[in-house]
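Of the protein chains in this complex, all but one are displayed in their positions.
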Amino acid sequence: MDLSVDRTASGREYKVKDISRTGFDRIWTELDQATMEMTSLEAVRTKYGPNQPLKGAKISASIAVTSRAGVLIKTLNNLGAEVRVCSRGTHWINDSTAAAIMAGDCASVFAWNGQTPQEYLWCMERALDWGQHGGPDLIIDDGGDITRFIREGIKAEKMYEKTGQLPGLSSSSTEDPKLRVMLTSIRDGLKSDPQRFHRMKDRLVGVSEMSTDGIQMLSKMQADGTFLEAIDINDSPTKRMFDNWYGPRLSLVEGLRRAYTGDSIAEKAAVVCGYGEVGKGCADALKEARAKVFVTENNPDYVFDALVDGFPVKHIDDFISMADFFVTTTDYKDSITVEHMRKMKNNAVICSIGQFDNDIDMEGLETYPGVRRITVSPQTDKWYFPETNTGVIVLAEGRMMNLGCATGHPSFVESCPYTDHVIGLLELWKLKDGRTDA
Amino acid sequence: MDLSVDRTASGREYKVKDISRTGFDRIWTELDQATMEMTSLEAVRTKYGPNQPLKGAKISASIAVTSRAGVLIKTLNNLGAEVRVCSRGTHWINDSTAAAIMAGDCASVFAWNGQTPQEYLWCMERALDWGQHGGPDLIIDDGGDITRFIREGIKAEKMYEKTGQLPGLSSSSTEDPKLRVMLTSIRDGLKSDPQRFHRMKDRLVGVSEMSTDGIQMLSKMQADGTFLEAIDINDSPTKRMFDNWYGPRLSLVEGLRRAYTGDSIAEKAAVVCGYGEVGKGCADALKEARAKVFVTENNPDYVFDALVDGFPVKHIDDFISMADFFVTTTDYKDSITVEHMRKMKNNAVICSIGQFDNDIDMEGLETYPGVRRITVSPQTDKWYFPETNTGVIVLAEGRMMNLGCATGHPSFVESCPYTDHVIGLLELWKLKDGRTDA
Amino acid sequence: MDLSVDRTASGREYKVKDISRTGFDRIWTELDQATMEMTSLEAVRTKYGPNQPLKGAKISASIAVTSRAGVLIKTLNNLGAEVRVCSRGTHWINDSTAAAIMAGDCASVFAWNGQTPQEYLWCMERALDWGQHGGPDLIIDDGGDITRFIREGIKAEKMYEKTGQLPGLSSSSTEDPKLRVMLTSIRDGLKSDPQRFHRMKDRLVGVSEMSTDGIQMLSKMQADGTFLEAIDINDSPTKRMFDNWYGPRLSLVEGLRRAYTGDSIAEKAAVVCGYGEVGKGCADALKEARAKVFVTENNPDYVFDALVDGFPVKHIDDFISMADFFVTTTDYKDSITVEHMRKMKNNAVICSIGQFDNDIDMEGLETYPGVRRITVSPQTDKWYFPETNTGVIVLAEGRMMNLGCATGHPSFVESCPYTDHVIGLLELWKLKDGRTDA
Partner (left out) sequence: MDLSVDRTASGREYKVKDISRTGFDRIWTELDQATMEMTSLEAVRTKYGPNQPLKGAKISASIAVTSRAGVLIKTLNNLGAEVRVCSRGTHWINDSTAAAIMAGDCASVFAWNGQTPQEYLWCMERALDWGQHGGPDLIIDDGGDITRFIREGIKAEKMYEKTGQLPGLSSSSTEDPKLRVMLTSIRDGLKSDPQRFHRMKDRLVGVSEMSTDGIQMLSKMQADGTFLEAIDINDSPTKRMFDNWYGPRLSLVEGLRRAYTGDSIAEKAAVVCGYGEVGKGCADALKEARAKVFVTENNPDYVFDALVDGFPVKHIDDFISMADFFVTTTDYKDSITVEHMRKMKNNAVICSIGQFDNDIDMEGLETYPGVRRITVSPQTDKWYFPETNTGVIVLAEGRMMNLGCATGHPSFVESCPYTDHVIGLLELWKLKDGRTDA
């Protein structure tokens, strides 16, 4: 990608894949539908819009560029803010949506699918670049990448001030391509502007952060002696309830129905591993889809919950050869081992809806001697064991099946954390008069 | 397609698109999975297989060529029958499955996707061609095309014998391409073999028919004075319960989930039009997906059923502007009119799961002045009305959404009519000693 | 009871236990509540009342004297009819309700609890006595006792006319006390009025009958050559649905909760014997009460229904030692034998909600050598077997537990057959101009 900034007719900066692309009709329809579904964002817009509470606020946002993000951006714009957006990762960027947002000319988007790490950082720096003022008033972060960039910048500036040393590219940063390009950029800019990140921090009123990783990054900054005002969206009761219980309970069955084409969930035996909020939602959803549901769980309180809810609880070994579906929600490594898989029924379906990617021992499966993998349909693989020439069906390569096989949370559910972001920014923005550079 | 018969190594005739095609692994996996799901077919195979009750039976079958049909064919083969298969239509033929069945070399398949009417008839004639014996012992028909061919043949032979006249290609047959090629073939063969269809009928022990259309064809033959022994699979209690109640209740939600990506069914208002068996299953399924369900129905008994089941029943006009989903199951033309659609909420979703294709007034919609159609995703169109620039989302172009957006009945459900076929053929085959030509 | 007719201030005849009794307040409240619950009767009253369609109709009714019957009587009165009521049996008559109806002075009631057969017949004859006209225009019957009385009367009159013979009191009638008093009354009246029942029949426009027994009686009359116009309430779709499915599904759990004080249904294993409409309702109700439900059934169609509804189906022997509740709905004698009971868990609960009283082998239980019965609470007995000193709990002495332990159908449900009666009488009354004596 040619790394030069484009401008809309009104002069707003951006960089997306192809603003002239056709098919906007489809995307407008999608945005319209998302807008109708995201009722809490709409409620916020209706309630606060007329008073323009974010008037003058310059917001830099690192988020997943989807139609739902489009509704968030539009809402912030309607509340008076100016927004500059980069993507929260190098992939999964919807180029059409990015183009459509720019076509609406209400915010600056710097994102395209399949960015290199260099391009990723370039986009982030553009999102942070508010001209001579040097930085944003507010930040929306998801994954902590902006926070990390500022943290590394400040650390480097402090060291440079004290010792004149430039940051090295240590072995750990070598392995992490994002960190490597960040450090390179920081080093290259240090001499010409040794206070760039300090100025940015002084100007910054606060950060609204959605991920656990990002919150850990913010805690580290505080431990470093660099405090940023922040709102932890992840800790909101509605975010947790919707992300943990309500979202998976909707997307699990959607994912199964898509992946497991043509076969019935009803009357089948399904084992849910773990009975926390996610497991609870999954068990309920499978019961409603008419499966016979069984639970594995170690925590006695959760065992009790499962029993009271009417689900038999046993050790996974007791279910291993009778169940048709295994859904793991434990967030424990190797909750389902390759030894488990070998003992399962032919065509047993295995999937994970946990937060991490290692509930299912995929490495063990992939390296099992003589194992054979047949892709039945996208995100649906049958793995044959050589001893029996039968095997199991693994969804989404053992990773979060609600993302791989379904489309994650419904817009209605996703509306919750985005509304939390807006409410969080409104709260942070009240602190603007006390900021360091005021 | 070059219309010449191929032969397997064992000498079995066939004609499919590409027997050498790769990807068999995937199809074997699919067939294996279907076999495991189709438990009633498996039970029949286990129970009757050892006694080979269909030994010597020559079966011609006109059915949808899917992996489920593959399981049926294999089952018949395991019971001792020889089977020759053509497709029950010119499209929706799974070429890979056809190839895989031939690779298994247990039956003769004559089918490929996108046949011309001529090719379609050529395949049917191949399926009926059992060498010098002149015809099959048993027929599996779905849609009545084989029956119709035999009926037209016999009619023509009678007329030719009585009057020497060849069948004309009337205007009605001109419009129906299948009938036209049948009549052409009959006429072309009459002089050389004026008893071809009479011989076929004399040899034939009976027909197992799955569709209402086919049964009507058989009734017409009887009215013509030409009686065929037949089993009406459509009239089986299990077939009806599964096809009407159980199948749609599973595939409706599957279809909605696939078509209606990213939005929630839960908490939405859904109207089910019609509360027969199909409507009952749909209402129950939507309730289980946590929608708020409402019903429209004219038949007082069904109204009562719906109320006792806890669903409010009113006229569709009372729901028109409040509901998010409309599912019609009425089999009445224009149950949902374009006037209804204009009054619906923006983004209301409309679909049909009835037997016919005219519950929803698609013609009215398509010809509405200034209407604009945007395809959101395959089988999902948003239709904008010019007056409001808002509109409705129509699934599967208003036709059976459980086929268009989902994959029809699960294999488990489909196993029922196929098992009925096998049981029906076993019953018919007991009559073999009394056949006309014996 | 002194068998003389009393009169209200307005001159209306009656005979009840004690018209002066206190506590009317309570009964008015009960009648008021029943009236509000019996919404279909109220709808009939509102719709037809103003036109007085039953004006002039003289109705004799043999029904259970409850507050619900009070609402029926009031409704008929509001439609213009005059009603004379006797009880449909000698027991289960609510004397307070009878008194309250008379206090309302809108109909004539002849009924009190604990009648002798002679008193029972005296009441019935009073209900049929419409002065010099000799009989009612319309009859409401429940159990067929009035029909039977007229039938026996006509038979006797025919024989007497032909042969001069009086009816004998055969051995069968000796065993049936009701029949014996009927025949005695008929014989005693024959000489003085040999056409009493023929006149009654000629005047009678028709009968609305609610019970299977009564319908069989009417069929016998037709077979005898004596046709009565009749409406078979039992055959109404609403009556059947409500009596079979909806009523028991409500009253089963109510009965269990009352009988089985202090113990939980939830999580217990419950076996429902029989999966017709009654069994279907019971299984659903137990599932909603959170029991684990199992089914026994012989009819393959019903087995299929049960499986599709998600209930395991097996032979009762397979459940006998694991279940906590046994509910029989089969109407087959000895569906639960004493041998079954001996094998059950200690404190297993057994009850019947079928139509007849012999699903459970109570005789076998009562005569089991050394068995010991302890009444835990009214309608709840524990039966100890001597071998183990453990045993089973039988509700309502093995008879219909929804009557014994609960109060039968809710008023709302009972409203259905009563409304059917009214609609039936309206239809019959249209025939009045064609009656034999017109």
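Chains here go by letter, A, B and C, matching the order in which they are written, and residues are numbered from 1 within each.
Criterion: contacts are C-beta pairs under 8 Å (C-beta built on N, C-alpha and C of every residue); 3 or more make two chains touch, one makes a residue touch a chain.
Note that the coordinates shown come from a computational prediction; the quantities given were computed from them, not determined experimentally.
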Omitted-chain contact residue, chosen from C:41, C:121, C:154 or C:250: C:250
Chain not shown: contacting residue from C:288, C:317, C:339 or C:387: C:288
Hidden-chain contact residue, picked from the options A:14, A:48, A:112 or A:246: A:246
Touching the absent chain when the full complex is considered, from B:224, B:267 or B:363: B:267
Subunit B residues that touch the omitted chain in the full complex: 267, 290, 307, 310
Touch residues of subunit A, complete complex, unshown partner: 237-238, 241, 245-246, 301, 304-305, 308
Hidden partner interface residues of subunit C, rising order: 25-26, 29-30, 32-34, 36-37, 250, 253-254, 257-258, 261-267, 288-290, 346-347, 374-376, 382, 393, 406-408, 410-413
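In this section, only the chains that are shown with their structure count from here on.
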Whole-Å gap separating subunit A and subunit C, where each centre is the average of the chain's CA atoms: 66
Centre-of-Cα separation between subunit C and subunit B, whole angstrom: 50
